[in-house]
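One protein chain omitted, others in place.
Moving on to chain A:
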Amino acid sequence: MADTNKSSSRKLGMSLLYAVLGLIAVFQIYPLVWLFFFSLKGNSEIFGRSPFALPEDWLFENYARVWFDGNISQYFFNSVFITATSVILTVILASFVTFAITRMKWKLSGPVLLLFMVGYMIPIHSTLVPLFQFYRELNLIDNPLSIILAYTAYNMPLTIMILMGFYRTLPREIEEAAVMDGCSIHRMFFQIILPMTKPVMSTTIIINMIYNWNEFVFVNTFISSDKYKTLTVGIQNFIGQYLTDWGAIGATLMISIIPILIAFFFLSNRIVEGIAAGSVKG
């Protein structure tokens, strides 16, 4: 008797637990579902009916309208270009540094590593004015290069942190064998080590992609013309002009987050790994 009581109260406890976990999942997901629905509605539906109603006619033309009429397509491709270029640059440079720090022997490797890690703690608002001034003197204001360089520098610490864990697990024998075979250090790095780090590289690539795609302050500060703006800043300006057109705003927001959702769908394990590695090791 006592045993059945115990197991039924245990069952009740488990159901309660699942209910709470499910509720949190709904809280995390439902706002996005709601966004998707209102991106397909017209103003009469938005202002005339319950916000929880499904769209009556699915107005996919909201998407076509903002893509073709606004500058959204331009912002989108700027985001793709700046994100891709910065990610490649960051991961290559960070791989060089991580290799030199974890695999090569030199006295200052510890202090230099520390120097790179300090960058992780710096609030960008504490560097923004001098950066602005520096770029102005170099004539890089309103030039995508200013953004690419800033992304590379500011994402370098996290990228090195993630790479380091993997580089440290590589056995020394690899390099010993390569040196015995008379392999130059550059060939060793490019043809042996770098290919071995593919899994962790893909982790850093996806994490960098997400951060760069979403970045706002640098673009908002250093870029002024529409032809170079990225999606985050672009949609911010665009929405300012369409204050009451919820359908257009919803469609714009959806366009900006769909690439991230697709990446998440295929690479969620890598993303989780990158986030965990970046902070647990810190």
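Criterion: a contact is a pair of C-beta atoms (placed from the backbone, for glycine too) under 8 Å apart; a residue touches a chain by one contact, two chains touch by 3 or more; residues count from 1.
Just so we're on the same page, contacts and distances are computed from a predicted model.
Taken from the listed names "4Fe-4S ferredoxin-type domain-containing protein", "RagB/SusD family protein", "ABC transporter permease" or "Fe-S cluster assembly ATP-binding protein", the protein name that UniProt assigns to the chain not shown is "ABC transporter permease". Touching the chain that is not shown, out of A:40, A:59, A:149 or A:164: A:149 (per the contact rule at the top). Although one chain is not displayed, chain A still touches it through residues 17-18, 21, 24-25, 27-29, 31-32, 34-35, 38, 46-47, 50-52, 93-94, 96-97, 99-101, 103-106, 112, 115-116, 119, 121-134, 149-150, 152-154, 156, 175-176, 179-180, 185-186, 210, 213-217, 221, 231-233, 235-236, 239, 246, 249-250, 253, 256-257, 260-261, 263-264, 268, 271-272, 275-277, 279-280, 282.
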